[in-house]
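In what follows, a structure is listed as structure tokens, so that the remarks can point back to it.
Note that this complex is displayed minus one protein chain, with the remaining chains in position.
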Amino acid sequence: MKTISEARGTLVTTLADDWGSDIATLKGVPWGKVMMWVFLVSDTFIFTCFLVGYMSVRMSTIEPWPNPSEVFALHAFGVSVPLLLIAIMTFILISSSGTMAMAVNMGYQRRKKAATNLILVTALLGAMFVGMQAFEWSKLILDEGVRPWTNPFGAPQFGAVFFMVTGFHGLHVSAGVIYLLTIAFRIRRGKYDESDFEIVEISGLYWHFVDLVWVFIFALFYLW
Amino acid sequence: MTKETGQRHPIRIYLVVWGLLFLVSALSYSTDFLDRGFWRWTLILLFMVLKAGFIVAVFMHMRWERLALMSVVLVPPVLLMVLVGLMTIESDYTRSMRIEHFETAIPGEAMPVVEREIRNRRPD
Partner (left out) sequence: MTEIEVPYQETIGVRHPRSWITRYWFSQDHKVIAVQYGVTAIAVGLVALVLSGLMRIQIGFPGLLPFITPDVYYQAVTMHGMIMVIFLLTAFLLGAFGNFCVPLMLGARDMVFPFVNMLSYHVYLLSVVVLMASYFVPGGPTGAGWTLYPPQAILPGTPGVDWGIVTMLLSLIIFVVAFTMGGLNYITTILQARTRGMTLMRMPLTVWGIMMATVLGLLAFPALFVSGVMMLLDKLVGTSFFMPAIVSFGQPLEHSGGSPLLFQHLFWFFGHPEVYIVALPAFGVVSELISVHSRKNIFGYRMMVWALVAIGALSFVVWAHHMYVAGMHPYFGFFFATTTLIIAVPTAIKVYNWVLTLWKANIKLTVPMLFALAFILTFVVGGLSGLFLGNVIIDVPLSDTYFVVAHFHMVMGVAPILVIFGGIYHWYPKLTGRMLNNTLGQLHFWVTFLGTYAIYYPMHYLGFIGVPRRYYANGMESDFYPESAATLNEFITIAALVVGLMQFVFVYNLIASYFRGKAAGSNPWEATTLEWQTPNTPPSHGNWGDTLPTVHRWAYDYSVPDEDQDFIPQNVEHT
């Protein structure tokens, strides 16, 4: 049975050592982090299946697919700026990822107040994202007449895919906001004082995943 | 459960990657001004993969994780590629079947050759 120091070798020997060792395969990785990563892999499959459904429907339909640049354009200063709102939303989500990464760093430095505040900022940015998505939805539903079963721009599945995919993503972001708020308050209450504050990293993983999914949605749905 | 030294990397790297993400996002956004075709789609995918890579490798710390954890996370999505690939072919096939059998022409395109020939051979 090797000690951990002995087990650390070259990259490939570490792989074989890890998988061949007793007690834990992923040395030094807290249980919560393993669980979060495995959950994120599973969630990746969910979003990929949604996007495969989107791809399938879009590729097989005879009717022309609406142009997202036009559908999601905003009128600003008298000019129609394509995908303006989406660009702002992307900016906000990336910003929130950045604040989250810094929160994780603060957490490991045991700077509770800084970590809590950064988490709260992240949650706030996330809430803003959801708010904008809700605005987007209401604009499409009320102003443009887009419905899950039909829309004036082209193939009827456009609305269905849009609401389904952004809906699930929005649900994940909302759940993430609640999760982050919970973590922030628990840190402040001192619940994690005995630990290394790995909980911040674990919740950070979830938040970055939400951003990651948005990267794919942005590219494949809005830009394609 | 033993603890590895946590994410004790200098903050700099996160700020750099953060900046890069903004940059690549701006580049992604600008592909919108290209016409639909090879270059647009290639660049969309390229920037998407770049951003995803930055987020997973740096923000989600994967670059510094043990290979064992990396393999647990990065190997299963390979199976998804099979699904995506096959569904691409299948959707294309569905579309071609619709064109062929429902006498449907794509607006702006000529009728498929097969359709024309069937029509020519019919006695009506």
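Lettered A and B in written order, each chain numbered from 1.
The working rule: contacts are C-beta pairs under 8 Å (C-beta built on N, C-alpha and C of every residue); 3 or more make two chains touch, one makes a residue touch a chain.
For clarity, every value in this text was computed on a predicted model and none was experimentally measured.
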> For subunit A, which residues lie in contact with the unshown chain of the complex?
Replying inline: 1, 3-6, 19-27, 29, 31, 34-35, 38-39, 41-43, 45-46, 48-50, 52-53, 56-57, 60-63, 148-150, 155-157, 159-160, 164, 168
>> Using the document's contact rule, name the residues of subunit B that touch the chain not shown here.
In response: 1-2, 72, 76, 79, 82-83, 86-87, 89-91, 93-94
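Just so it is clear, only the chains that are shown with their structure count from here on.
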>> For subunit A versus subunit B, what separation do you get between their C-alpha means, in angstrom?
In response: 17
> Any idea which subunit B residues touch subunit A in the complex?
Replying inline: 1-4, 6-9, 11, 14-15, 18, 21-22, 25, 28-29, 31-32, 41, 44-45, 47-48, 51-52, 55-56, 58-61, 65-69, 71-73, 76-77, 80, 83-84, 87-88, 90-92, 94-95, 98-99, 102, 104, 106-107
> Along subunit A, where are the residues that touch subunit B in the complex?
Replying inline: 4, 11-12, 14-15, 18-19, 24-31, 34, 37-38, 40-41, 44-45, 48-49, 52, 55-62, 64, 69, 82-83, 87, 90-91, 94, 97-98, 100-102, 104-105, 107-109, 196-198, 201, 204-205, 208-209, 211-212, 215-216, 218-220, 223-224
